[in-house]
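Then we have chain A:
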Amino acid sequence: MPLNEWIGLLFILAAAPFFLAGSVGLLRFPDLYCRLHALTKADNIGLGLLILGLMIQSLSLADFLKLLLIWLLVLLAGSTAAHLVARSALRQGRKPWERR
Partner candidate 1 sequence: MNIVLLYALTGCAIFTVGLYALFTRRHLLRKVLAANVAGSGLFLVFIAIAYGTPGERPDPVPHAMVLTGIVVAVSATALALVLAVRFRAVTGRTSFGEEEEAKRDEEPGASSVKAPDDKDGEGT
Partner candidate 2 sequence: MISALSLFDLVLIILLLWLAWHLLSARDLFRATVLFITYGLLMSLAWVRLKAPDVALAEAAIGAGITGALVLVALGRFGEAESDEAEPGSLWLRGLVASAALGLFALLGWAVWSLPTEMAGLKAQVFERMGESGVENPVTGVLLNFRAWDTLLEMAVLFLAVLGAWSLGEAEEPSMPAPGESLLALVRLLIPLIVLVSGYLLWLGETAPGGAFQGGAVLASGFVLLLLAGVRPIPSLMGWPLRAALGSGFALFLVVAVAVTGGSRMLLEYPPGWEKGLILLIEGVLTLAIAVTLGVLFAGGRPPASPGAGKRGEKR
């Protein structure tokens, strides 16, 4: 297997913990605002590393651009959704969780 495939594989593997962290964080964090934080880890870094790995493996410009577009779109969707939900929650007067 060519070297670039191995390097790509490393990046893909490195993404796994972030996906897991996203799910576990969503489950374990105490309130909505903290959970937003967990969510964005999965799409920023998890999917980012995964896509970076696939880019290194494919070495084709068309694939590269398509993957980049996918990642940017997921980032845009994730961050906007998180922002909108948080704004709605704040407007409804939901207080962020505090350590007691």
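How these were chosen: all candidates are chains of the complex that A comes from, given by their letters.
Remarks
In the analysis below, contacts are C-beta pairs under 8 Å (C-beta built on N, C-alpha and C of every residue); 3 or more make two chains touch, one makes a residue touch a chain; residues count from 1.
Predicted model, so just to flag it, every value in this text is computed and none were measured.
Candidates 1 or 2 all come from the same complex, and the one touching chain A there is 2. Residue ranges on chain A touching candidate 2, taken from their complex, read 69, 73, 76, 80, 83-84, 87.
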